[in-house]
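Shown next, in structure tokens, is the structure this report addresses.
Apart from one protein chain that is not included, each protein chain of the complex appears where it belongs.
Moving on to subunit A:
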């Protein structure tokens, strides 16, 4: 998708540069022609008319702006769901694939499964049983040979 958005943006920028050049040329041409006409007619009071842009240049500008805008929007990274349940569900379902950017790499701020702590925690320890075993071990003399298996 990256090449698509980049090419659309590039095309739009090309159009925009062409429209800018055309508008500049038009205004330059218009000012010189009105200057020569006014010098020929030699009307001292001829106000410089506002150079209204031809329709095709205006249309090209608007189309170019729209095209670049479309390319930029297509180039934005995917939005992420903000609700915790939706977000965590997406990670559970898609894993790293759901958080790739356009180049096929995982985003830098991908934090991984939020439930990993729960899934990899050690089992509950039966502390009373261990204490009983330790007490028996002490009563038997505390020798290293009779160390109970926990």
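Here is the rule we go by: contacts are C-beta pairs under 8 Å (C-beta built on N, C-alpha and C of every residue); 3 or more make two chains touch, one makes a residue touch a chain; residues count from 1.
Everything that follows uses one rule, which is that contacts and distances are computed from a predicted model.
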For the chain omitted from this view, which of "DNA replication complex GINS protein SLD5", "3-methyl-2-oxobutanoate dehydrogenase (2-methylpropanoyl-transferring)", "ER membrane protein complex subunit 6" or "E2 ubiquitin-conjugating enzyme" is its UniProt protein name?
"ER membrane protein complex subunit 6"
Need a quick check: the contact residues on subunit A for the chain that isn't drawn.
16, 19-20, 23-24, 27, 51, 53, 57-58, 61-62, 64-66, 68-70, 72-74, 76-87, 109, 111
